[in-house]
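All protein chains of the complex are present and in place, except for one that has been dropped.
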Amino acid sequence: MNMMKAVVKPGPQPGLELTQRPIPEVGPGEVLVKVRAASICGTDLHIYNWDAWAQSRIRPPVIVGHEVCGDVVARGAMVTEPQIGDFVSLESHVICNICQYCRTGRGHICENTRLIGVDRDGGFAEYITIAAQNAWKQPADLPVEIAALQENFGNAVHTAFAADVTAKKVLVTGCGPVGVMAIMVAKAAGARVIYASDVSDYRLNMARAAGADLALNPRRDDVVAMVRQATDGEGVDVLLEMSGAVTAIDQGFTLLKPGGEAALLGVSPGPFTFDWNHHIIFKGARVYGITGRRLWETWYQSRGLVRSGAVNLAPLITHRFKLEEYDKAFETMASGQSGKVVLFP
Amino acid sequence: MNMMKAVVKPGPQPGLELTQRPIPEVGPGEVLVKVRAASICGTDLHIYNWDAWAQSRIRPPVIVGHEVCGDVVARGAMVTEPQIGDFVSLESHVICNICQYCRTGRGHICENTRLIGVDRDGGFAEYITIAAQNAWKQPADLPVEIAALQENFGNAVHTAFAADVTAKKVLVTGCGPVGVMAIMVAKAAGARVIYASDVSDYRLNMARAAGADLALNPRRDDVVAMVRQATDGEGVDVLLEMSGAVTAIDQGFTLLKPGGEAALLGVSPGPFTFDWNHHIIFKGARVYGITGRRLWETWYQSRGLVRSGAVNLAPLITHRFKLEEYDKAFETMASGQSGKVVLFP
Amino acid sequence: MNMMKAVVKPGPQPGLELTQRPIPEVGPGEVLVKVRAASICGTDLHIYNWDAWAQSRIRPPVIVGHEVCGDVVARGAMVTEPQIGDFVSLESHVICNICQYCRTGRGHICENTRLIGVDRDGGFAEYITIAAQNAWKQPADLPVEIAALQENFGNAVHTAFAADVTAKKVLVTGCGPVGVMAIMVAKAAGARVIYASDVSDYRLNMARAAGADLALNPRRDDVVAMVRQATDGEGVDVLLEMSGAVTAIDQGFTLLKPGGEAALLGVSPGPFTFDWNHHIIFKGARVYGITGRRLWETWYQSRGLVRSGAVNLAPLITHRFKLEEYDKAFETMASGQSGKVVLFP
Partner (left out) sequence: MNMMKAVVKPGPQPGLELTQRPIPEVGPGEVLVKVRAASICGTDLHIYNWDAWAQSRIRPPVIVGHEVCGDVVARGAMVTEPQIGDFVSLESHVICNICQYCRTGRGHICENTRLIGVDRDGGFAEYITIAAQNAWKQPADLPVEIAALQENFGNAVHTAFAADVTAKKVLVTGCGPVGVMAIMVAKAAGARVIYASDVSDYRLNMARAAGADLALNPRRDDVVAMVRQATDGEGVDVLLEMSGAVTAIDQGFTLLKPGGEAALLGVSPGPFTFDWNHHIIFKGARVYGITGRRLWETWYQSRGLVRSGAVNLAPLITHRFKLEEYDKAFETMASGQSGKVVLFP
C-alpha cells in the first residue's frame, strides 16, 4: 500500500500531527487529486484548538484541510469530467445530489453534506479523493495559492452577491480574509462606497488595500457615528456581516437603512440578544443567512471575477509553508498578523 | 365652526374620551371624508391602555383610529382623484412623496410617515381629512366593515406576499385578525398546507375556518413536534410571524426548512435572545421585516383578492358598536373573544 | 431475451406500428419501469404525422411516448432512490448533470438533453429504462392517468409560475390540455380573473370548467375588444401563451399592460413578423421563453398543487385506450374533440 504525508487531528485534544496515511482509493464517481496547495481557514484553527464547536463536530482521527487545489491523477468509474492531468480547485462540500435541496439548485443547503477536513478526510495531505463534480477545472497557469483559495473566495462571492451591491453603500463588518475578499467583490461589482470594520489594524490595512473607502477599528473608532457622518446621516444600503461578533452585528444593523439588505456569513459564539423591532421589522429590512457556496453558480461567478481581473486575490496570500511546518503555519494564522496562510505538501 | 363627535386620547393616561371637535379643514391635496366605519386594531388597544410604547409615541390630545372608510365630501386644491361622493378606504400612512424611499416605490418605509390616529388625528370620528392619494376608491356596494378593514388586511397581504407561498408549506404564528387574514391570503394563493398557532382557542377556531389545516395551541400542544410530524420531519417552507411572541418566533424558526423564508410582522415586547447560527445562517434562510403596506402594490393586490372572491373577509367581523359605545368595543377587543370589532360614527 | 409490446415509428414516413421489442437492460444509475399508463402529447401527433419538425428531429426506429408512469421493477448499479416497487411519474428530459446549465439549477436547458420518445426510446411500451433521478415517486393511490399526466402538467406549472399571477388579470391563449392546465394553475394561485382564447369550442368548454372567467373564440369573437372591455380598457397583467398561433400571440401582446409579463410555451410554425416597439419595448414588458420543466422545482410545485387539492386534473382525462388501439387514440387526439387521451399497455 502506498503511503502519503498527512496532517491529522489524531484524537480528542488540541493540536495536530503529521503522520503517514495510505493514499486513498478512488471510488466510482470520484477523482484522486494530488494536492498542490491548501490554505488554512478559521475553521481549521477551531479544530486545532479543539474548541467547543470542534468537540461537537469532529470525530478523530481525520485529515484536516478544506481549501485545496491539485492535479487529477486518477478517476473512478463513471467519471467523464474532469480529465486526468487537469488542474482543479476543490469544492469542500460533498453533496448528495438527491435531496430536495440538491434537486432544486440549492446544494449549499444539502441535508446530507459532508465537509472534507471536517466530516471526512481533507486536503492537508499529499492526496485526496473527492466526488468528480467537486473538482473544478482551472487554467493550468492559475497560481496554486489562488486556486487553493477559491473555496474561501466563494464564501465572499456568495455573501456579497446575495445582496445588490452595485452603486450601493456597503458596510463590511469583519476583515479577516473572507471579509477582505467580500470588499474586493463589492468593489468589482461597482459598489458606490465601502465601509469596513475590524478590531485588528493589520486587517484594516488589508481592507484599505482591497478597496475599503473607510476602515474603522471599533476599539478606537465610533463606527456608528463615523459611518453615519460619512453617509450624511443615512447609513448603508447593504451590510455584509463577516465577523460573527455581536457588537459588529449590532452596529451593522444600526447603520442599515430602511429597506436595506443584510447578508450574514459570520458565525457568532452563540445565541445573543437583538432588537428585531428596530433593526429588522420597522425598517422593512431583508436578512439572508449565508452558508457555503451556491453550487455551482458561485463557482461560475468566482471564475468570472478572477478571469476578468476584476478581483486580484494575490495580495491576500501573505505566508507560505511546507506541510511539515504546519505548526508554524497555524501559529502565524492565530497571530492575527496574516492574510491567507498556504501549505504546500 | 361645525363640530363633530370624536374619540380622543385626552391626555397622558389610560382610557379614551368621547368629545366634540371641530370638523377639520381640508388642505391642498387633501380630501375630507365622512367616516362610515372604523375598526379597532391592536395598536389602538395599546393606546387605550397607555402602555410603554403608547407613552413613547403618542402626544395627546389626538383622535384615535386608523382603520377607516367613508365618503369623500370635500376636496382641497389640486386634487384630481378621488371624486366627491366616492366611497373610499383609507391608507393610514401619510407619506412625504419626496424622500428616497417614497421616490423608489417604497413608501411603506417613508422616512417622514405620519400615521393617522397615532401621529395625528385619526378616524374614530365623524370626519377626517387625509391626503387624496390615501383615499382608495372602493365599489359603492362593498360592505363598510370590509372597506374599513382594508388597511389591516393590507398588512396580511404584504406579509404573505413577501414570501412565495404558492404550493408551499406555510406556518402562521399568531392568529389575531391579521394572522387569520394571512391564512386567508396564503390559502387564496394556493399554499399546499397551512399550519397555525395561537394561545387563544377562540382565535384558533377562526384560523381553522379561514383555511388552516392544523391549528395548534402552544399552551397545550407541542407545536414543533406536531408540525414536524405532519411534515414528515421536514418543517415548513414559509413562516409568517404575526404574533411578536418570542416563543412563537423560536418555534417558527425551529420549524423553518433550510432555504426557507420568514416574513415578520409581529412586534415583540423588546429585544430577545435568538440563535442566529442555527435559525438563519446555517439554514441559508431569508428573513423579511414587514411594516405597513407596500404603497400601493399591496392595495392593488388586496383589491384583486377581494374582488375575485378568493378571500372572504366577512366572517372576520364579529362585533359592531356605535362610536359612543367605544368603551364596550375596546373591552370586547381586549377579551380575546372577538374577531374584528367595528365602530360606526 | 424477453420481449415486450411497443409502439414505434418504424421509418421515415407517417404512421406508427405496434411491434415486439426486447425489454431494455437497466444500466448504472438507471431504473427499469413497468409502464402503467402513458398519455399522448401534441408532439406525438407531429411524430405520427411525420411533419417537417419530426423529419428534422426523429431518427427512426424509435419507441414513441414521453408522458409516462409506472412501477420500478429493477434498478441499475449506484441507484439509491427510488426503490423497487415504487410508483413513479417520469420526467421526459434526461439531462447530463454536468453542463453549466445542469450545474446551476437549470437542467431544463441542459445542453445535452435527450428526450424519451423523441431522441431515444419512449414509453408507449410495456417497459422503459430511464435515469433514476427522472423517476419521481408518487403516492401509490394516485390515479395512473394523473400520474402519467405530470410531465405535461409540469409545462403548465412552469409557464404559469414564470410570471406572478396571484391577484392578477391573466390571459391564456391556447386551450389545449396544457393551456387548460395553465388555467387551473393560475386559478389555484389566486389569479384575479382569467381570460382564455382558442379556436375550438370543445376546448373553450374545458377552459370554462377549469376556471376561465371568459373564454373566447377568435373565429367568432373580437378577443382584443372583448378583453379590453372586460378590463375597463386596461388589458391584462400576465399573458400565458400556450398556442404558438401568430394571431394569438399578437392579440395577447396587444392586450398586455405596460410592465406586463408574458410567458411563452407555445411553439409557432416558424419565424413571424412582430411589432417589438409597441408590444415589448415601449411597454417595458418582460417576456419569458419556457421549455420543459424546471428540474426539479416544477415537480415539487406540481406535487404541492395536486396534493393540496388546489388543482384537480381528473376532468382533463377524456379518453382511455389499450396500447393496441393506438391508431384510434391518435385519431381521437387529432379530432380536437378531446382532453388528454391515455394509453394502457
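To keep things simple, chains are lettered A, B and C as they appear, and every chain counts its residues starting from 1.
We adopt the following convention: a residue touches a chain if its C-beta (ideal position, glycine included) is under 8 Å from a C-beta of that chain, and two chains touch if they have at least 3 such contacts.
Quick caveat: nothing in here was measured; it's all calculated off a predicted structure.
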- Item | Hidden partner chain, touching residue among A:N2, A:Q20, A:S56 or A:S308 | A:S308
- Item | Omitted-chain contact residue, chosen from B:W276, B:W296 or B:F330 | B:W296
- Note on the structure: Across B:T104, B:T273 or B:S335, the one contacting the chain not displayed is B:T104
- For the full complex, which residue in C:I109, C:L149 or C:V223 touches the chain that was left out? C:I109
- Go through chain C and note every residue touching the omitted chain. 101, 106, 108-109, 111, 249, 258-259, 264-265, 267-268, 270-277, 280-291
- Message: Using the document's contact rule, name the residues of chain B that touch the chain not shown here.
- Response: 28-29, 77-78, 80-81, 97-98, 100, 103-106, 133, 295-297, 300
- Absent-chain interface as seen on chain A, which is shown: 161, 166-169, 188-193, 300-305, 307-308, 310
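What we mean here is this: only the chains that are shown with their structure count from here on.
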- Item | Type of chain A:chain C copy interface by residue overlap (half), same or different | same
- dist(centroid_CA(chain A), centroid_CA(chain B)) in Å evaluates to 42
- Item | Distance between chain centroids, defined by C-alpha means - chain A, chain C (Å) | 42
- Task: Provide the list of chain B residues touching at least two other chains, using ranges where the numbers run on.
- Result: none
